[in-house]
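A single structure is presented below for examination.
Some chains omitted; the rest stay in position.
A, B and C label the chains in the order they appear, each numbered from 1.
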């Protein structure tokens, strides 16, 4: 008698044979408003079975890919540096085996770890970032490492012209000013995504989706809900565009905080976003 | 002193004088993910009084129709066959009296019962079906009778070319393939609804609305929320189109599960959908 | 050691130096369906700190205006007349000091008090009103003062041709009929807002936003959710239009009922609506 699998739907292969590796990084130690993103990975695994593995959008099925679900890392909540180090080591092991890391946050700060690992492997790493917030502060109440500074820290890794930000609708005036010089930042919308995707078609790309890019009506279960976001049809348009990329080397979805949404619709949105993103980019 | 009525708003006539009969079928015994649709009928009755009986969309009023609210059937939760039989007998009594049955689910399986009764009376019965899910499985974990197979079972009653499905966004690949041969199935949208309505203008039509056709942001209180659905404006467009039908012989709204939405907005959506549907089709 | 401020974000000036004065009117004694709007002001103050004081829509910042937050009035829940009198006296003090009153409800009835005070000061006062409901009843179950009659009572103050209503989607047939003669009422949409704003460009205008004008998916936390409303992008379009007014002499946002929305998204919507409205109209 063997213990039953409790993986995300469709991620039922062994590690060895798999092309991509899913794992959870349940850390939310720097959340500034409402913590709880740590509960996202198990919530998504459990509710993923209420959607299908088959996508009528792409007419393809997770079961036709080779996908492995590692489960969750055990991370120390009060120690952001150690948590990031542990995630980075885990990603390193995955990319050393030539597999694609797929991470479920946790808060957005966790995205720094895979970017650090991947930027060593891919000199020319580009970032495509969807979010309500700029996340470009130099520090937040004195902290350099925070979910409000993570894209600035990612920029520190990859440099000018590599970070592409879409749908941003909240930040300090200084952040928007800074972005004009250092990143490609589109306010509110994603009209420039097609040209960005065209430009990065064959480049190594890391995709990070802060789920609060979606309107709070679609995604109430998140730590810092910001009205005025995109809806799920927009998210599908975005993912269809991303499917034209040929070299996605890693990805994450972060900032689901399931306990703030007892109805479970936020978890369903996170699961379906992940399913479609994987079907679109894991090739 | 007489006990006060607790009907749905505007359904305050006696049975004899009424043209249409509302009743609840609070059964959810085959729900695969989150049960609770059994609580929909009383929740809708109670909250219906927070909307008006008058519709500014149609400039008409439920009070100008002759409508009766029977209340709810008492159904055995663990016995789907008996439950369906009891609903069917109840519908038979209503249509024998030349009245239109209007059913509040319960889960979607309950729709099979009125279709069985009506398909005996109307040889040429057509179905118009709105849903997130295909519901076309031959069986679900071995069960032929399930909320995931109900449209397939309805098809068994009415046959090829009679079932029209709109806004479908989830299912197995096999279901979509099967539908190509046996039903009219429009994925995601309802662009073909006008031509369908035109074709069925004078035919006997049964309308079944699985409320999860609406996006989970609009309708969080449902058992299997599926992101990417239509919004309430779409629902009004659909109902305006349905108002062109001349022979609607029965209808239902199913899969509201009110306890998963403490804010009550799902119940409000269900109530208003029912009000508009009745004003559009009971003539 | 001084007690820490707990104002709405960006409302951190002293009364004397301020141009506009925010205050809460936590009264909900006539609510017909779900009471609880009394809890809105403190909820908004607390959660306002999760949004920024800077708006990327207007590229401006609450901190660049001079704004004071008084806190909340203490109002007797069971005595609507006294509550209205106390609010009116408070507004009188504010406008006597040539400052702009900004009120957070409470239920919609509270809007009557500032209009009474302002209509004495400005003979030509006009009203711009956003709501799901007409609020034009002569009385509600015999009460002349109610959140269902408030715009009729406001009309009693300002007279024919002064009240402009947008996005209305619920009411009695009589109310819609009455409006044809006495107010400008646009059903469902706000297409006529630009011409209205043009006409009232330099007139004294009071703006009242019943937050249930937003769709319940966007604003679940309200006492009488009415499906079919506008989304937050519409609200931003409306506010951009309102920014063309040169003489907004008072404003309110009412009918947030935060305890019906545990996710907090309704409070976030109310806070951002208020921020943008203030940035658009306080000059």
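Basically, a residue touches a chain if its C-beta (ideal position, glycine included) is under 8 Å from a C-beta of that chain, and two chains touch if they have at least 3 such contacts.
Since the structure is predicted, the reported quantities are computational estimates derived from the model, not experimental observations.
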Whole-assembly copy number, given 3 chains displayed: 6
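The rule is short, and it goes like this: only the chains that are shown with their structure count from here on.
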Degree value of the rotation bringing chain A onto chain C, based on Cα positions, nearest 5: 120
Chain centre separation (chain A, chain B; CA means) in Å: 38
Where chain A touches two or more other chains, by residue: 215, 217, 262
Residues of chain B that touch chain C when the two form their complex: 49-52, 54, 56, 59, 61, 215, 217-218, 231-233, 236, 262-265, 268-269, 272-273
Chain C residues touching chain B - in the complex, by the definition given at the top: 32-34, 168-173, 176, 187-188, 215-217, 220-221, 224-228, 260-262
